[in-house]
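One structure below.
All protein chains of the complex are present and in place, except for one that has been dropped.
Chain lettering (A, B and C) follows the sequence in which the chains are written, and residue indices restart at 1 in each chain.
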Amino acid sequence: MSFKAKFKRWFHSWASPKWFFEKSERWLPWLGVPALSLLAIGLVWGLIFAPEDYQQGNSFRIIYLHVPAAILSQSIFMMMAVAGAINLIWRIKLADMAAKHCAPIGASFAFIALATGAIWGKPTWGTWWVWDARLTSMLILLFLYLGVIALYSAIDNRETAGRSTAILSLVGLVNIPIIKYSVELWNTLHQPATFKLTEKPSMPAEMWVPLLIMVIGFYLFFGWILFKRMRAEVIEREFKAKWLQKKLIEN
Amino acid sequence: MGEFESFQAFIEMGGHGLYVWLAYAVGAVVIGGNIWWVGRIRKLAEQRLRKYVRRQELEG
Amino acid sequence: MPADLGFFALLSRDIKLAFRQKSDIINPLMFFVMVITLFPLGVSPDPNELAAIAPGIIWVAALLASMLSMENMFRSDFEDGSLERMLVSPMPGFLIAIAKVVTHFLVTGLPLVFIAPVLAYMLSLPSEAYGVMVISLLLGLPTLSLVGAIGSALTVGLKRGALLLPLLVIPFFIPVLIFGTGALQGVIMEQPVTGQLSLMAALLLFSLASAPFACSASLKISMGNG
Partner (left out) sequence: MTDYLSVDNLLIERDDRLLFKGLTFSVSAGKVLQLVGRNGSGKTSLIRTLLGLMPDFEGDLCWKGKPLHQERDDFFSHLLYIGHKASIKSALTATENLEWLTAAYRKVTYFEIEQALEKVGLRGYEDVECHSMSAGQNRRVALAQLYLLDLPVWILDEPFTAIDLAGVEQLEARIAEHAEQGGAILLTTHHVMNIDAVTKVNLDEFAPRGRNAS
């Protein structure tokens, strides 16, 4: 079988909730266990063994939560929009489920990034909130997520809700770079070059390696929780299917 | 203990303990909430399925 | 081409409707004037203080006023079945969207541009900024109408659509707000503003090329909920 044909078959297997439900059961530990171990390693390393920052002191250790959450919440938005596009074009139910569950997870990571950024701001800038370009962009990202969630829950029909939010998240994805650019421009106009939370000229390895570990751990955790949610969604939607009833009631 | 001289110093974080631990507490609560929520929706979905199966059996 | 006929017929129908009902024209305008009146009352009547925040006040008020009538862009057509009828006519969906956006701009946006200089005077905006203000409003308000049309199409037919729409569209209005106020502040601080204005023009062109299609897709999707 050619690569293209193989890819096509693999792609279409994602259309089947049954295929996903059976496969993902085996994938879950491969996501959950490494996620847990990486997060544990990253946390211990970051909180205890990473050196103190010469300028910010120990408050710098918030980076190990703030940065992974910020990166992840942006990636999740992108993934949500791509899944939505796949749902719009190929009508793949699983993409719809993924997009639906990306929104609350992404919103909670955006919230973590925002809250930890604000907390970090207190020892750094002396106040809980500064209209810093990155924090402001993160706040707008959170608004975008909340908009997607609000639209989804306002629409009764599930298919319509999935497609409408797919459009909204695609419009969001296209606009995020424009919003970020405009916020940065606004920021330089009003407070030129203040001290940035995370922009380090050079970070020693003992600082960025645990950060990298945390980022990977967060991605794996996201995969794990997304699959958990999607599995619950499969049950929610396919409760009339015999294969599912058999599988769940036998256990 | 790593960068810190004592457990006490680790908790205090050189005076930044409040901020560091508050940030991590927020993270833990939100992530814990996510895990709790997924368990809840799973349980509800399974309950619905069981109810449906039971009704089908009753109707024959 | 009958499709073009349909477009101009729809445009003239909507403008006729707006002039007959009048509230679509007058309400946003009144809202704009009243919101701006709140600021001297709430902040300070001091001309220097007002002049410093005038760009922001004008743009925020224009943005809110423009949003006020957005919710109605498709709603009445949805309720009386006209929208369904348009979507199954030979006229392509994006032309419906463009007709609605043009109407919204002509009926809501343009009157704001006309009255803005009066309000700018009352807010002690330096007179050299008037030209840039009008240009920035002319470039920014159609962009808001275009983006708002997508939000309006997504929420048409929803019971809580009127409350939901601002939540959906406000984040997308931020770049217009930033470039618009930035241009005005630039003039006041005697800096070049062609950069800001060309960004606004680029944003308008980009929205013009993409939003009607997103809007048309959203309309078709929203009809599936009914």
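One rule holds for everything that comes next: contacts are C-beta pairs under 8 Å (C-beta built on N, C-alpha and C of every residue); 3 or more make two chains touch, one makes a residue touch a chain.
All values derive from a computational prediction rather than experimental measurement.
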- Item | Omitted chain's touching partners, listed by label | A, C
- Query: If the hidden chain were put back, which of C:64, C:87, C:115 or C:188 would touch it?
  - Reply: C:87
- Item | Touch residues of chain A, complete complex, unshown partner | 91, 156-159, 237, 240
- Residues on chain C facing the left-out chain by the touch rule are 2-3, 5-6, 8-10, 12-13, 16-17, 20-21, 79-82, 84-91, 220, 223-224, 226
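As a convention for this text, only the chains that are shown with their structure count from here on.
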- In angstrom, rounded to a whole number, how far apart do the mean CA points of chain A and chain B lie? 16
- Let me have the rounded angstrom distance from the C-alpha centre of chain A over to the C-alpha centre of chain C, please. 32
- Item | Multi-chain contact sites of chain A, meaning residues that touch two or more partners | none
- Flag every residue of chain B that touches chain A in the complex, lowest number first. 1-4, 10, 13-17, 19-20, 22-24, 26-27, 30-31, 33-35, 37-38, 41-42, 44-46, 48-50, 52-53
- Would you tell me which residues of chain A are touching chain C in their complex? 88, 140, 143-144, 146-147, 150-151, 154-157, 159-160, 163-164, 167-168, 170-172, 174-175, 178-179, 181-183, 185-186, 189
- Query: Can you list the residues on chain A that touch chain B in the complex?
  - Reply: 47-52, 57-59, 61-62, 65-66, 69, 104-105, 108, 111-112, 115-116, 119-120, 122-123, 221, 225, 228-229, 231-233, 235-236, 239-240, 244-245, 248-249
